[in-house]
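To start, the structure under review is shown below, and the notes come after it.
Removed: one protein chain of the complex. Kept in place: all other protein chains.
And now, subunit A:
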Amino acid sequence: MALKIVKGSIDRMFDKNLQDLVRGIRNHKEDEAKYISTCIDEIKQELKQDNIAVKANAVCKLTYLQMLGYDVSWAAFNIVEVMSSSKFTYKRIGYLAASQCFHENTDVIMLTTNQIRKDLSSPNQYDTGVALTGLSCFVTPDLARDLANDIMTLMSHTKPYIRKKAVLIMYKVFLKYPESLRPAFPRLKEKLEDPDPGVQSAAVNVICELARRNPKNYLSLAPLFFKLMTSSTNNWVLIKIIKLFGALTPLEPRLGKKLIEPLTNLIHSTSAMSLLYECVNTVIAVLISLSSGMPNHSASIQLCVQKLRILIEDSDQNLKYLGLLAMSKILKTHPKSVQSHKDLILQCLDDKDESIRLRALDLLYGMVSKKNLMEIVKKLMIHVDKAEGTTYRDELLTKIIDICSQSNYQYITNFEWYISILVELTRLEGTRHGHLIASQMLDVAIRVKAIRAFAVAQMATLLDNAHLLTGNMQRNGICEVLYAAAWICGEFSEHLENPVQTLEAMLRPKVATLPGHIQAVYVQNAAKLFATILKNQEGNTDSTAAQETSQLMIDRLPLFVQSANLEVQERASCILQLVKYIQKLQQKDVEVAEEVSALFAGELNPVAPKAQKKVPVPEGLDLDAWINEPPSESESEDEQPKAIFTKEEPKHSRPRHTEVDEKELARRREARKQEQANNPFYIKASPSSQKVYQETPGVEHIPVVQIDLSVPLKVPGLPMSDQYVKLEEERRQKERAEKKKKEKKKRKEKRSGRGKKHDSGPESEEDITPAHVVDIVTEEMPENALPSDDDDKDPNDPHKALDIDLDNLLETTARRPLADSEKLPVRSHRAAGAPKSPAEDGEAENATPQEPKKKSSKEKRDKKKDKERDRKKSKEEKKKKKHKHEEKEEDLLGGQAEEPVVQSEETKEVEAQPTSTSAEVSDLDFWLSNAPVPSNTQEAATVAAAEAAPVPEAPAGTAADSEPDEPKDTETEESKSSKHKKKKQKKEKEEKEKKKKKKHHHHHHHSDGGGEESVQNGTVEEEEPLPPMSNYCLLAENSYIKMVCDIQGNLQDGSQVVVSVIFENKSDSFLKSMEFNVLDSLNSKLQRPEGSGPHDGLTVPFQLPPGVSNEARFVFTVQSIVMPQKLKGTLTFIVKNEDSSTHEKLDFKLHFTCTSYLITTPCYSDAFAKLLESGDLKSSSVRLEGVNMPFHHLLARICFHHHFSVVERIDSCASMYSRSIQGHHVCLLVKTSGQTVSIDAKCDEPTLLGNVLDEIKQTFSQC
């Protein structure tokens, strides 16, 4: 041994430490990879040693290598070893490595659970801290589930350092294990008022983050956050809260009104830019949510815009950027306020930073009006010319088009101007957006009839100068516009001044270098042009002109007939033959023009993009119905459910297919494939095919004349858009003058002396009349088109997925009261791999029948609460208005600190039942209606009045008793006992806090009230809500300590039972040295650590500060499980006060019922039937009288308290199943009629069965 140590330390001397490694890497810059691979080999050697110091050093080096991008996942197990070192230095290295290298799929994480738990509960806060930090990085759903309870306990740690960490990590736990949210939420909420500001801000962070993802569930916390906002001075916290309010206001406009004032105050007062920015953002969000223009908020808008202007004018680029960003949000609702800062925003277009320019562009988009469109676009065009870098220029181009085309060309008054802008844009070098320009040209030409003549003239010029666009094949993005040009010239050829010239331009040999789809359009439209020309020329006496045109076609078309593009080739050869035929007729002097132009007669109207989708299904047409009978011979389809038929319906609906059998189909498919493979013209995939054709050597051989592009691109005939700006200016001036004249005239005529109402001030939007009367053809839609527009949603939005996830998290869980099954799993008694089918076992998890409770002071409290709850309930039902008044006073008197907490719990829980929601939320309503906003107060007040909230009054703890006794309905009676149980569990978690509070406030009933309330609105099931249940039952209690326990079998070990005991310190003193001891019986023994005697107690692994509770588990070995048994035990502990410490003890009796040996096991009905048929089981039965509860409650109770699962349920009859830890099958058949329930049971062990049935009977007799 000693030798080993010596050897180890000698080895170490030669080991590289981290510094050596880093230096080594720096010295081996050339062969880094090689050097590192030798290092890794060394590290592997080091990891094989027993010396933990060597290992830790190795792991540390590995972590460094991991950071550099090397794979170290092979060392995961060694990392775990180092993590579990008892020395903090090594432990920290281990955890660091784990947090950097581990991820959800790392296998060894499973091994760490116990180590982490140990570290979490370590007396050394740094161990705990390091474990928490590590956990935050590699927490998995399994770890989250197993450790949730431990972390939750740490949220009440004495050290704020740990509390803070624990609170933050809870968020991670929620995400990985959503079931933990509800049990942990009350405590999390308490942390909002933690004495330590750091913990407070951590809690704010977590809740804000939860709320941001799912605001509506947290609306009720608004008053609490409001208070925090007005009291906190921590900017980080303020930012978080204000951001949260930004998310909440859209849901509750009244909240927004309340916020405006404090936020504007903050805007005025704060010097922190980050906070200012957040305030401005939230004010904007608020103002957006108050959609209906509130006149008195224009001041706030002005304030925001002013502040943003200051940001934008700042020399700091960051502020400039953010200012623009926020400005664009205001723009959406208050464009006028932003438009006055146009100058500033246009300046930003000159900024050096592209992201600022882009922001400014975004803003400009929203700022245009009829009046300034031309001016803005002119500025943008200047920037297009100046712009360096194609990306920014392309961005400018798309923005120009966006700006002009927005809202159906709403702001364009002169389309000639727009066409010329588009034509100017075609001169952009290297743009990717040729297609966009082309589609704009087409759209305008088709839809604005008045502009066609002009457009055609422009397009003809473009075609004429096509070489300018196509000169460089590199830039062929832009040649897309030729597609549009050719089509427009062809389609609207009647407007062409010189069609022959255009035709000639379209048939130039150079056209053959264009992409195929453009050539195809050229050829087709050449034919259209040809038809027009014929028509024009036929009237002439001289027919030679017409024949020349035909000859031109015949001469040029063969070039296209040879095209490699199938489409071009086909069209060209078709048209060529046609023209040849026409030529023949012309030579015979036959008039053909009419017939030729008939080929292209009729007008094409634009069709809306979604038109096809919106065609309504005609009445009487059932798309899902079979047209022919489904084929019966295909056996696979026979077995499939119907849904599959409907999916494949289109295939089968064709009778042709149904007649052909599979073999025939396969044969044909094969043949078709063969055919396609052999057909050189079959296009397999469109994108690649095109490329291939362009790269064919044939294309390269075609001589391409390169054009020097430094030549100024002003082509005679192409208009300059600037001219239009000038013209427009003049036109408007003229119009204005005319208007003035008219007005003067009018005034003169009328002489009514209405004053200067029509003052010719700055002209408004409406005054500008479009230059031409433009008829914008709307896109065609089918008749009776369906109005729905749901197809705009993006199903791929990543946040949507996130949203749903949390929706589930909150909606399925957060509104229900805590059911026992939701309690956080604690320590190891969760049988790993135990088959559980949640669908079947519902609420059921683990249960022990209730031990007759030791009635104590606690019961009194319970009673009081029951009453209080009853009172509440009846209030709800009757909506007693008299209470409302009291409540109002309560609210006004303050207590805001407490109140909101309660409200939230209530509202949240009650929301599950829509009927009572309004009543519960009204408290929030009341808080909100307090806002000093005149416009809505009345409404809010009436709402508040109508929905008087049945909130349990804080100081009414005693008053509750004096309330007239309300008739208790049966439901309440029933759930009472369950409430006892339930409350216990809840209390364990809450009571200590409550007690603390009790001394200072008497508000504690609030939280109880919240919990109570929920009882009535329990789990939302398909029928009636289930009352919540708990299996923790009181073990023993004295003035110092209370113990409650839950007993469960251990599936993995047929002879073990795990007892989870929650110890709660009820006193003001510190409890320590707790020892738990049980007098073993022959049958059951407490498992003690090796080496201890059979009568030694077990040390409870923690101490209890005042008011704190914690849970410990004890394992018992049991031989026979057929009989229930009781074990006597004692808990000894030391009570330590400041000045004294005393020994105390508490006796208890552990009751192992037979149900504690049962384990919820799902069972399928067929297996169940087999089991019953096997005949191995003995039967027994029991009748329960006077059971007054819904059947599903009854089943849930059996499931829950006795660990059964429902196999099958038919009306008022259900079969249930469970298994003991030693493998006995227990089958129940439960029937109900009226108030009588009969249970027939079978089990392979009659004694066990008898006892279980007795226990079930007892459970229900307590109801």
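Basically, contacts are C-beta pairs under 8 Å (C-beta built on N, C-alpha and C of every residue); 3 or more make two chains touch, one makes a residue touch a chain; residues count from 1.
We take it that contacts and distances are computed from a predicted model.
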Record-based protein name (UniProt) of the chain missing from this complex, from "Pyruvate dehydrogenase E1 component subunit alpha", "F-box/LRR-repeat protein 3", "Dehydrodolichyl diphosphate synthase complex subunit NUS1" or "AP complex subunit sigma": "AP complex subunit sigma"
Per the touch definition above, residue among A:39, A:54 or A:202 touching the missing chain: A:202
Residue among A:51, A:113, A:136 or A:1222 touching the omitted chain: A:136
Among A:36, A:60 or A:241, residue touching the chain not depicted: A:60
Contacting the left-out chain in the complete assembly, out of A:50, A:71, A:350 or A:385: A:71
Which residue of A:18, A:607, A:737 or A:1169 touches the chain not shown here: A:18
Absent chain, residues of subunit A that touch it: 18-19, 22, 60, 63-64, 67-69, 71, 73, 88-89, 92-93, 96, 100, 103-104, 126, 133, 136-137, 161, 164-165, 168-169, 171-172, 175-176, 198, 202, 205-206, 209, 234-236, 239, 243, 273-274, 277-278, 317-318, 320-322, 352-356, 798-799, 801-802, 805-806
